[in-house]
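Submitted below is the structure of interest, expressed as structure tokens.
Here the complex is missing one protein chain, while the rest keep their positions.
Note that the chains take the letters A, B and C in the order they are written out, and that residue 1 is the start of every chain.
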Amino acid sequence: MFRETEIVKDVSSIPPFPQDAVQGGGGAGDLIINVGPQHPATHGVLHLVITLNGETIKKVEPHLGYIHRSIEKMCESLTYRQFIYVTSRMDYLSAHINNHACALCVEKGMQIEVPDRAQVIRVIMDELTRIASHELWWGAMAMDIGAFTPFFHAFREREKINEIMEETCGARLTMNYYVPGGLRADMHPDFQKKVKEFIVLFKRKIDEYDELVTGNIIFINRMKGVGMLSKEDAVSFGCSGPAARGSGVHCDIRKLYPYAVYDKVEFDEILETGCDSLARYMVRIREMKQSVRIIEQLIDHIPEGDFQAKTKAVLKLPKGEFYTRVETARGELGVYIVSEGATTPYRIKFRSPGFSNLSALDSMARGSKLGDLVAMMGTLDLVIPDIDR
Amino acid sequence: MWSLTNISTGIHDWLIQTFNPTWALIIEMVIAGIAVIGLFAVLGLVLVLMERRVAAWMQIRLGPNRVGPFGLLQSAADTVKLLVKEGMTPDGADKFLFNLAPFIAMMVAMLLMVPIAFAKDFQLWDLNIGVLYVSAVSSIMVISILMAGWASNNKYSLMGAMRSGAQIVSYELSAGLSILTIVVLTGSLNINDIIIAQADGWWIFKGHIPVIISFVIFIIAVTAETNRAPFDLAEAESELTSGFHTEYSGMKFALFFLAEYINVFIVCAIGATLFLGGWMPFHIGNWESFNHVMDYIPSSIWFFGKTFFLIFVIMWFRWTFPRLRIDQLLNLEWRYLLPISMFNLLLATAIAILGWHF
Amino acid sequence: MSGSTIIFYLLAALTLVSAVLAVTTRMIFRAAIYLLFSLIGIAGIYFWLQYEFIAAVQIVVYVGGIVVLIIFSIFLTQQAGDELPKQKMGRQLFSALAAFCGLALVLLQIAQHAFVETGGEVVAPTVANIGNQMLGVNDGGYALPFEVVSILLLAALVGCIVIALKSKPEQT
Partner (left out) sequence: MFIVKYIKDVFSGIKSLLVGMRRTGYYFTHHKEIITEQYPDNRDTLVMADRFKGEVVLLHDENNEHACTGCTACELACPNATIKIVTKFDITPEGKKKKALDKFVYHLELCTMCNLCIIACPTDAIKMAQTFEHSVYDRAELTKILNKPDSKIREGVE
């Protein structure tokens, strides 16, 4: 039987934690401030202990666990149909994509063929979620560095997506639309029309974003050369998603390990080589345009057929280990299920993108100013429930 | 023609006739004090409401619209709320300085009202160094921020105070230099002289490019001096929660808040006086009939119109731009604004000597 | 006693009381604030004398410049919040003596100086006149003192930079 202790066989083989990181700071003239757990820039209950020398950051220590809800443990007591909805509460901004990862894992274990119609609708929903998530990130990040107005402008477009979600899934944020084997319900009759309207609107509005924020000289100066994350560091910290692609790491799961119908649509993996905050920003802005491209290809070609495969009333995964991964708006989400053949999983582990991306914050922030930290956290796009789970 | 001058001279004459001169002076002082405090209250209410409306419309929102017609009583309701709130003093704070700081901020704002000409011949004190007085007294403002930041015994407050100190001290230079451009052109520090010198056209129109440049620099520098976005590093809420007034609550916070808005009003009034002619109506050279038509609009309306236009511009900045970083803020001052304004002052001096301005 | 005299005594009291408080308080930041009030009081006396230009310059230079610099240097040292220790007896005696000597010197100067009323015409404090006086090299011009003072300030500036730079190599 699989036990966690088997993973680490020899404790002495783990390299000691760098002394610098343990002691760091504490010298004369150092100022230690606690950013969070309640702080406007952390967008949640993240606690950062920052050692400062004047305005210059010497060390950042993230303290986690303030909203740990033990989702992984909870899932072990829920059946394979039930546990999917809990995952909407991890990265609540890409709830659909989280659900997709879990549904894929169960389908892989059960070897269920998902109908084409369900797969196409799933991809459209995923991409809409990605746009909505990036919209919120864009507004929140602009607010972090002091511009308030973009936040409301971003919410205007996000609201349109939420309306589409509400119409088809019945909820705006925690949709719980995917079930093992397909979708919970067929798409709403107005779905295609609404999505097309949204695309037309969005294409017009995304240029306003460039006027308001991207081209702004203050914004560019705040972003350029700030929070450098080299390609090697990005790989070694396990960063994924836009945070890693901003450093030129080829890591889009949709390209590397295509799932659903991603291998049938044309889109580009966005890579920037700037390694700084501006590169990560540009990756997300360009990714939104790619998402629109994917939706445009699919929205008129939703195949007819069932929206759900025939499944047994009680799902039981065969004994074994199953792992699937998807690309959420923040990066790679892995779902790892250990099954002993029962109706509930024996062990579930989520590999969440936010946690790994946060681990890079310290090395990015050292030596930069306090104001930069906020910009860096903005471009990492941290969602705290995703980090704590 | 209706004007504020008639009212003020009327009251003055009546007082002189009724009381002996000392009592008349004291009563006039009291009236002036009450008028300043009243103006403060009204300005505070109006500016807060204006800021919220401007912000809302730029952010495709409606803004306050629940309290009173069109939300006009919203800021009055906010004031009542702040008045009845508990004003806490944190443990470990230097209580004397902590409670003193908001009053210093307020007193500075009141003192700054003194030389401003609100309308033709309507001024508290016609100082012969009016412009210098404003830039001198406004430099005391930084002390109250430093005091508040230090006395709060909070690291965020202290950092906010340090930032704001560095910022105000450096931006005073370019604000002063751009004021000097006008002083050089006019040859006087007296605010009334400066306004009268613009009787045949405002400086921004007849001063060529140097005055336009110094106008732009002035607006940028005073935005920074009043700690408004994009230079609101002292209270940068996403970095320092609220900067120097993190620990303040209730009326003590409200005094800081009010002082900020009054300062915005004052710097905009100075900007309007120096560059846009203060209460001087829109005159063009020697188009006598046109100038005469313009004179029918009361001078106070001209003054407040110009001032509120500049306030709107500063609010427009706030709701459009992201915040600068502290080193970029100082870079902007020392690498761009200061050299440009020094060079610009030279140009303006050359123009003044050669008499090239209209 | 006329109103004008009352105002003078109020200003004088503000200046003196805050000056005494500045040297007796144990908290260094408060000392700086009391110094500030003392300087503002002096500026007030200039205003009372209707030396508006000098008063404004007093505020610009001392309040806006010097006191802010003092406060900054207090912030940058570590013990801003601590109470200063009580000084030794010898030191107290010595500083009292120094203060007394200074006072004696000033009083001596005042006693020896014959104050004569200038019957001449008062120069109007216009910008042109102030400029001519300050930069004039002929009789009655203040160009030399002006430049000497600015050299002093330059020296202080260079000193500040040297002190600020000194701690850098130790830390890195």
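Basically, contacts are C-beta pairs under 8 Å (C-beta built on N, C-alpha and C of every residue); 3 or more make two chains touch, one makes a residue touch a chain.
Source: prediction; values computed, not measured.
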Report task. With touch as defined up top, name the shown chains that contact the chain not shown. Result -> A, B
Query raised in the report: In the full complex, which of B:Trp23, B:Trp57 or B:Trp334 touches the chain missing from this view?
Result: B:Trp57
Query raised in the report: Looking at the whole complex, which of A:Ile57, A:Val86, A:Ile131 or A:Val335 touches the chain that is not displayed?
Result: A:Val86
Query - Full-complex contact with the absent chain, from A:Glu61, A:Glu76 or A:Glu167 - result: A:Glu167
**Report entry** Contact partner of the left-out chain, one of B:Trp23, B:Trp125, B:Trp287 or B:Trp316
**Finding:** B:Trp316
Query raised in the report: Looking at the whole complex, which of A:Leu212, A:Leu278, A:Ile294 or A:Leu373 touches the chain that is not displayed?
Result: A:Leu212
Report summary line: Contacts from chain A to the absent chain lie at residues 78, 81-83, 85-86, 149, 156, 159, 163, 166-171, 174, 176, 179, 184-185, 188, 208, 211-213, 215-218, 220
**Report entry** Where the unshown chain meets chain B, residue by residue
**Finding:** 54, 57-62, 65, 316-317, 319-321, 336, 340
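To be clear about the criterion, only the chains that are shown with their structure count from here on.
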Report task. Just give me the whole-number Å value for how far the CA centre of chain A lies from that of chain B. Result -> 46
Report summary line: Counting only contacts in the complex, chain B reaches chain C at residues 22, 25-26, 94, 96-97, 100, 127-129, 132-133, 135-137, 139-140, 142-143, 146-147, 150-151, 153, 158, 161-162, 165, 169, 172, 183, 187-189
**Report entry** Residue ranges of chain C touching chain B (in the complex, touch as defined)
**Finding:** 3, 27, 29-30, 33, 36, 40, 52-53, 55-57, 59-60, 63-65, 67-68, 71-72, 75, 80-81, 125-128
Query - Partner chain B, residues of chain A touching it in the complex - result: 31, 33, 39-41, 55, 142-149, 151-153, 156, 212-213, 216, 218-219, 221-222, 369-374
